[in-house]
Structures are given as structure tokens and as C-alpha cells.
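Shown here: the complex without one of its protein chains, the others still in place.
This part shows chain A:
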Amino acid sequence: MATLSVATPLKCRDSIFSTRFAGGRAPLTPSPKTPRAQVVPQDAGVQTESIHHGNVNLMSRFSRSVSKTNVRDSPKSNIAGRPSRDSPRRLDLGISDFTLTGTGSRPSTASSAKNTPSRSRSGRAGSVHRTPKRPLSKVNYTAADRFIPNRTASEAISTSGAAVKLDNTEQTPGRRPKSSAPSDGSAVLAASAASAFDFGRPHSSSHDATATLSFEGLSLSDRNEDDDEDAPKTKASPNTVAYQQSVAEACGVSIKQRILAFKPAAPESSRPIDLRSQYNRPLKPAAASASQFRRRVLTAPERVLDAPGLVDDYYLNLLDWSSGNQVAIGLERNVYVWSAESGTVASLLECPADTYISSVKWSGDGAYVAAGLGTGEVQIWDVEDGTKLRSMYGHDTRVSVMGWNKHILSTGARSGLVYNHDVRIAQHKIAELVSHTSEVCGLEWRADGSQLATGGNDNLVSIWDARQLNAPKFQKTNHKAAIKALAWCPWQSNLLATGGGSHDRHIHFWNTTSGARVNSIDTGSQVTSLRWSLAYKELVSSSGFPDNSLSIWSYPTLVKNIEIPAHESRVLHSALSPDGQMLATAAADESLKFWKVFEKKAGMANLAGAGSAASTKGLTKATTIR
């Protein structure tokens, strides 16, 4: 990964075996491209490829460094850059603007303006006496059309209908000079009256429909009357009004109204509801609180350090954080130790020129570092003295992963073999774990040392019983790519999380007592590491292409709480600080970043949510012993 900084000489990728600090940059110094950049008010267009870019250069005088990632991907800048029309309030305003301007023709107000105040607006049944109305140009033909199919039904009762018709036509000639439309209207009226009589009977639902329909017809004729009345300026005969009123009253229906139902059926409810449980529901439903009161996570790195020469190899394990609060990282041929307390950095060891560091692991007590080499050699160093204690041979391929269980060091190699070494004795190799057929890249001891999980490039997860190492207890073939990310749950000792590579992208959760898979997440990208939180029921996964992000998942809900765009290229390694609050990530962009992803609230104990006091105690004890 060539750095784009102009200040330092370009480093060649093929100089893995060169001795100098890669690229002339001192390792683990604050990165020139690292930030506090949240405050930098940069427009998104400025891509700060070079630190000499005016804006950034200026800023770097104030803050120690400026990160490209943050300028581009900071969630804050996302928010600022987002067009504010997304805001619901804004949308609301838009609607009201529209309604104010979009006034159509208002026939109803026009007509209501013509009403005398005496006319009651609510339309009691049969309040039909009105002053002349302006004719509505659009008489409801649609309503008439609706009516027609139903008329045949109501014509069945013909006798009473005929009588009404007679009655009605008796009155019309006086008021209606033109006859075509009104006669149609009266026919409608007649038919509707016919069914209206029928409707006089107590409710029978099939007739209800026809009744309301025909009353719509009735009101149509009423409207027609109004049209006609406008011309001759005569009032409707009181007989007609009285008649219509009586009919309407008999049916208990207002003439000017129709009852409309929203026809589509309401969506099905997912299950029957017991109202009893609802009446004494808790004030805050659990699900709602989970989604609404999600923990806030800092999305900016606390600190960014340069990691020049970090080998971009998924299968290696080059980063570890000790219980003594020191970070060890393998950069090409060197192992550096950065003290988190003092911020000082020291080169611990440099391996021969013909090989490179392939894995780094702190012992549990934080006093020793084991370094695996490309040749298969494993060295153990005393960090305090800076001296090598011993070298252990046995593997003939690179040692890509290691794990301590007290005095036992397990080493996984490219050959697929896992050896257990007792580091105290001369004949150090005490077990050979044969299960993988391809490179072992993930290896994790359970905190109590009774189980060991290994993952390999053969897409296999093996779970071993510490007392029975001749064959794995379980072999899991669910992953479809190499498994590097393995993590034991701190509050449930038999829960193991494993994450697969680019073709798999899944995190699987296993019950290691029964061997059952209990949960799965499709993360959408290569899972390069997994860490459980000690304080929250959450785990963080780091990912490669396409997002190069950190994702925090709640367990067991498997809800993604947040995704932090972390690095410019894939995140290769991660390590959790001894107090469990901070996560260190090393990525192929040759930077080492520290994230306060599990920030503790004041007065919060580790595993606050775990509930099991025993396991809490056990864990705090474990961290102090280590």
C-alpha cells in the first residue's frame, strides 16, 4: 500500500525484507494523516490526498494530523452534507405550502355561501327546504351511473314504486318546463323510493346497500330540482318537501349524504391480541426501548498511529493488546511495543532478513510476547528486559496464529497443523492437533482454558476439548471461506462466534457444548476479526471490502447498532484493551487506530448486563491475573 503522502519517500511494496523503517516513517508515531478531523469544516469536494494540500496542511498545524477517512466518511459530515429536505419537518412545510397554493374551484363553499344561515349544516334527516342554489355545472352523472346497475334490483318491487312515480309526476309539471333530465330524475326518485319503502323494514344488510344507493339517486333528483328552481324562481311545493322528508325520515337517512367506506380490507394483524395483557402493559415496551434508546457510540478514532510496513495478509495475526496495557504489533521484520499508558514505542525484536513476523501474541500476564516467524520458528520474548527467552521450532511453514493458555502456547501454521507448546520445558511440544488441511489463521482459547477453537483456510471451524486433543470435539463446515475471526463470549462460556472470509461474509454463533449453531448474521463483507464487549451484550466485527468498517452488533438480537467507516482499506487485525473499552484496529492502509467503541458509563461494572455475578467475578479476576 503506497502511501500518498508527499512528505515521506514512497515505499515499495516489494521491500518487505528491507531493514529500515518502511518508508522512512517511524512506526507507531502519530500518523500525519490522522485526525481529530471532525471539526475541520472542509467541503466534501476536497480530497486530501496529500498533506501538502493547502487546507489540510493548515489544519495539521492545529491538530496533529488529519485523516482522509474522516474528512470523507465522518458521519458528522454526512449529516451536514445531507440535503435538509430529508427532514420530516421540512417535508411537512412543503405539503402545507402546496395546499395553500393549490386551491381548486370550490363549488361547495360557493353553494354554502348561498345557503341561508337557518339551514342547519349537519343535515338532519329530511331538512330539505333550501333557498335556490346555483346550478352545479357538473351534475353527478357518475353517481347516476353507479346507481343504474342497482335499479334493476329495486324495480322488483314495482307496485309501490309506480305509485310514488305517479305522485311525483303530478307535482313536476308545474315546476319543470323542460322534461328530459327531470323525468329521468323522477324515475330515479321513484325507483329509489320503491326501495326506500322496502328499506323501512328492519335492517337486513343486503337491502341496506340498495337503499343507500338509491338515496344517492334521490339526492340527485333533489339537485336537479335545484337546477330547475333557479330558472323559474319558485319554491318547491311543500308537498314534495314534506314527502321527501318523510321518506328520508322513515329510513333515517339524510338525503344529501352518502356513506362511503374505504373498500380495501385492512391489513391482517399478525396475531390475535389479548387485550388483558395490553391493559397492564409496561410503560416502555422492550422492543421499542431497544430501538429508541440505542447506545451512542463514538465514531471517531481516539488516536491514530502509523503502522508502516504492515503486511497486507489476511492470514496473519500481527496485533495484540496485553493485560499490562501494551500493544504489540508486527511490522514486516520487527515487533514494536507501544505503551498505551505512556505513549512510548520501542522496538522489541527484529527477525533475520530472510523472513518476517507472521504472528504476535501476548502471554496472559502481559510479561511475554510470542512472535511467530515466516520460517516456522516461534520466539518468546521478555518485554520488560527486551530479551529473547527461547526459540521453539517444529513448524516448517509460517506460524500465522498463536494463542496462550497459561503456560501453554498453541501455534497454528500454514501446513494446517496446530501444536501445543509447554513453554516451561525443554521438550516443549506437548500436543499436535490435526484437523485442518490448509492454513490455520484463527485460534482462540476459551477464557477458562477448557476449550480451543481453531479456524482455517479449509473453511473449517474446529472446536477442541483441552483434555482430548487427538481429535476435535466438533468440526463445523458451515462457513464458505477461511475463518480468521474467532471469539468466545465473555458472559456465556459455551458461546463462540466465528466469522468467515470474502466468500462467506457470515458470523455464526455456536453452542460449543452441544455443537449447535444458534445464530447467524450475514455481514455483507469479509469478517476479519470479532471481539465481544466485556460490558455490553454486544460484539464488534471488523470487515474488509467493500466498507472497511467496524460493525457493532447486539447479541442475541443481532441488531446492528452502528457501522463505523474505519479505514481506507480492509481492517486486518483488531485487539481489545484490557478494560474492554477501547478497540485497536490495524488495517492495510498502514495505520493503527484506536476506537472507544465500548465506552463505559460511570459506575458501570464489566458485564453489567450479564446478570451472572459469578462470571463477572471470574472475568475481572482473569484480567487482573493476566
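Keep this in mind: a contact is a pair of C-beta atoms (placed from the backbone, for glycine too) under 8 Å apart; a residue touches a chain by one contact, two chains touch by 3 or more; residues count from 1.
Methods note: contacts and distances are computed from a predicted model.
Asker: Just to verify: the chain that's not displayed, which of "ESCRT-II complex vps25 subunit", "Mini-chromosome maintenance complex-binding protein", "HORMA domain-containing protein" or "Late endosomal/lysosomal adaptor and MAPK and MTOR activator 5" does UniProt list as its protein name?
Answerer: Going by its UniProt entry, the chain not pictured is "HORMA domain-containing protein".
Asker: Thinking of the whole complex, not just what is shown, which of A:K256, A:K473 or A:K560 touches the missing chain?
Answerer: That would be A:K256, which touches the missing chain.
Asker: Please identify, in ascending order, the residues of chain A that touch the omitted chain?
Answerer: Those residues of chain A that touch the unshown chain are 96, 99-100, 103, 106-109, 112-113, 117, 121-123, 136, 140, 142-143, 146, 203, 205, 208-209, 211-213, 216, 219-220, 223, 255-276, 278-279, 281, 285, 287-288, 291-292.
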